[in-house]
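All protein chains but one are shown at their positions in the complex.
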Amino acid sequence: MEILIFSILAIVAVVCSIMVICQKNPVASALFLIATMVSLAMLFLLLNAPFLAVIQIIVYAGAIMVLFLFVIMLLNLRRDEFGPEKRRAQRFFGILFVFLLLIGMVTVIEVGIFGSKSTETVSEATAPAGVEPLAQLLFTKYLFPFELASVLLLVAIVGAVVMAKRRL
Amino acid sequence: MTDSFMLQDYAYVGFFCLIGVIFVIFVFFLSRLIRPHHPTPDKLESYECGELPIGSAWVQYNVRYYLYALIFVIFDVEVVFLFPWAVVYRSLGFFAFIEMLIFLAILIFGLVYVWKKGALKWV
Partner (left out) sequence: MLAFVIITFVKIAVVLVVFLLLIAYLTWLERKLLGHFQVRLGPMRVGPHGLLQPIADGVKLLFKEDIVPANVHKFIHNLAPLLTFIPALIIVAVIPFGSGIKILGYEINMVISNFNMGILYILAVSSLGVYGLVLAGWSSNNKYSLLGGLRSSAQMISYEVSLGFSLIGVLMMAGSLSLVNIVNAQDKFFNWFIFRQPLGFILYLICAIAELNRAPFDLPEAENELVAGYMTEYSSMKFAMFFLGEYGNMINISALATTLFLGGWHGPFLPPVVWFLLKMVIFLFFYIWIRATLPRFRYDQLMNFGWKVLIPLALLNIFITAVIMIL
């Protein structure tokens, strides 16, 4: 049963992410990216990590994608505005990243098949199902990274204002 | 509460969503079967106060929307951190209070910065 649900969700996620790069219209691409995020959230749920799943939807699908959509709609680029001269650099980096992605995928598949030690840490990390164990850890053991996150967010706020200020 | 029981709870939600989606699609289908369909070129024109529309609506617009969305993302992440904190606040007590005070102080500084820079001003 679990395998069945996993396969459906995984197929949906992969198909949607392929649709992201196959769409002509960037808004439709963004829409499929949202679908990918939501199906990833379901996969987290299947791993018994409900908090992570909900956060995935709230932050990625609900907040960051709104930002993406705003940027896409703000620019409203047409096909002729892209200009041909950047194509070559794009192609080079495209091939480079595909290569890097391939290395990553091969590593993951290799670990999955030959089952190295790392599988144990995965099951440990997903063990607490509710939010309480996670919170206990976050606010005691991982306190420092948590406080650092606030500094990171502050930097993001300042950066956003500085970048946008020029055009206001 | 055992793990299998919890998964069952998610399954109910998933089930409900599925039935909801099926219901909505069914209503659309039903409506398609029974409604009339007589398109004419005038009918398919976009609405613009009865005049012929001038140009496309897909134009560039105010950058301010983008700025608000960016600030929203940051504050949304902040809210998300507060939820687990609220749940364990009673058990962690004073320690958690100080922690969140530091966390929020840094972010309130960010809010004040945005405010003073005039990024929250809508003109």
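We just call them A and B in the order they show up, numbering each chain from 1.
Just so it is clear, contacts are C-beta pairs under 8 Å (C-beta built on N, C-alpha and C of every residue); 3 or more make two chains touch, one makes a residue touch a chain.
Owing to the predicted nature of the structure, the values given are computational and were not obtained by experimental measurement.
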Among displayed chains, the one left out touches A, B
Touch rule applied to subunit B and the missing chain gives residues 1, 6, 9-10, 12-13, 15-17, 19-21, 23-25, 27-28, 30-32, 34-39, 41, 43-48, 53, 56-58, 61, 65, 68-69, 71-72, 75-76, 79-80, 82-83, 86-91, 93-94, 97, 100, 104, 108, 111, 115, 120-123
Across the whole complex, the chain not displayed is touched by subunit A residues 25, 27-28, 31, 34, 38, 50-51, 54, 57-58, 61-63, 65-66, 69-70, 73, 130-131
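Everything that follows uses one rule, which is that only the chains that are shown with their structure count from here on.
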In the complex, the residues of subunit B that touch subunit A are 3, 6-7, 10, 58-61, 63-67, 69-74, 76-78, 80-81, 83-85, 87-88, 91-92, 95-96, 99, 102-104, 106-107, 109-111, 113-114, 117-119
Within their complex, subunit A touches subunit B through residues 45, 48, 50-51, 55, 58-59, 62-64, 66-67, 70-71, 73-76, 129, 131-132, 134-136, 138-140, 143, 146-147, 149-151, 153-154, 156-158, 160-161, 164-165, 167-168
